[in-house]
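One structure, pasted below without further comment.
Here is subunit A:
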Amino acid sequence: MTLLSLTGIESGPWITLLDGELPSEGDSIAVPIARLLEEGVSAFATAGALGAAVPTGTSFAELEEVVRSLTFVAIEFSAFGDGRGFSLAVRLRKDMGFKGEIRAVGPVMPDQAQFLLRSGFDSVEITDESRVGAFRVSLERFNEFYQTDYMGARSIAHARHGISQ
Partner candidate 1 sequence: MAKKIKGPQMILANRLDDGRVVFFTKDGGWNSDTVFAAYGEGETLEALLVEADKSAANNLIVGTELIGATIDGDQAYPSHIKHIMQAKGPSVRADLGYQVSADWERR
Partner candidate 2 sequence: MYAYDKFDRSLVDIRVAEFRDQVERRVKGDLTEEEFRPIRLMNGLYLQLHAYMLRVAVPYGTMSGDQMRRLAHIARKYDKGYGHFTTRQNIQFNWPKLSETPDILAELADVEMHAIQTSGNCIRNVTSDQFAGATADEIADPRPYAELLRQWSSFHPEFSFLPRKFKFAITGADQDRAAVKWHDIGLIVRKNDAGEIGFEVIVGGGMGRTPVIGKTIREFLPEKDFLSYQEAILRVYNEQGRRDNKYKARIKILVEAMGAEEFARQVEVEWEKIKDSHIDVPQEEVARIQAFFQPPELANQDATSAVTSEFAKKNFIFASWLQNNTNAHKVQGYVNITISLKPHGGIPGDASAEQMDLVAALSDEYSQSEIRVSHEQNLILPHVALKDLPAIWADLDEAGLGTANVGLLTDMIVCPGLDYCALANARSIPIAQAITKRFDDMKRLQDIGPIKVKMSGCINACGHHHAGHIGILGVDRKGQEMYQLLLGGSGAEDATKAAILGPGFDEHGIVDALEKVVAVYLGVREDGEEFLSTYRRIGAQVFKEAVYDAA
């Protein structure tokens, strides 16, 4: 497994907590969102960096309840076609002002790299090492975009009229 950083922001390795498992003191841990909501953020106070493992089906309202205590969020794609993950990342940046790392976990494709980056993801967990190269190529593919995003880039429509920021 390789961790590919898209933005340079990276929280380093972490452990995804299984059900019932407790963190060792100081560990960086990703806790399944359901468990975080149920047990409360304070139950994991001994952890080092605290993150949430968030399936794409999670509503942004649920995430909002705990987001202030999180250092990072791992969005878990069930399939590459599950586009809810992109909206979740957008919500984290746009509505919650989340500044920590957002990582894509699960079967995302190299060809989605720029979509991930532009929706607010910082990194991708790549299980098939042979695909790292394709991810990197895809990340550099386009350099101008038709949409203004929530990461500060203005659209081509703005660029055409000299508006860049």
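Per the selection procedure, all candidates are chains of the complex that A comes from, given by their letters.
Convention: a contact is a pair of C-beta atoms (placed from the backbone, for glycine too) under 8 Å apart; a residue touches a chain by one contact, two chains touch by 3 or more; residues count from 1.
Given the structure is predicted, the values throughout are model-derived calculations rather than measurements.
Trainee: Thinking of the complex as a whole, which of 1 or 2 is in touch with subunit A?
Mentor: So the candidate in touch with subunit A would be 2.
Trainee: Candidate 2 touches which residues of subunit A in the complex?
Mentor: Subunit A residues touching candidate 2: 59-60, 80-84, 86-88, 90, 94-95, 109, 111, 114-119, 130-131, 134, 137, 141-142, 144-150, 154-161, 163.
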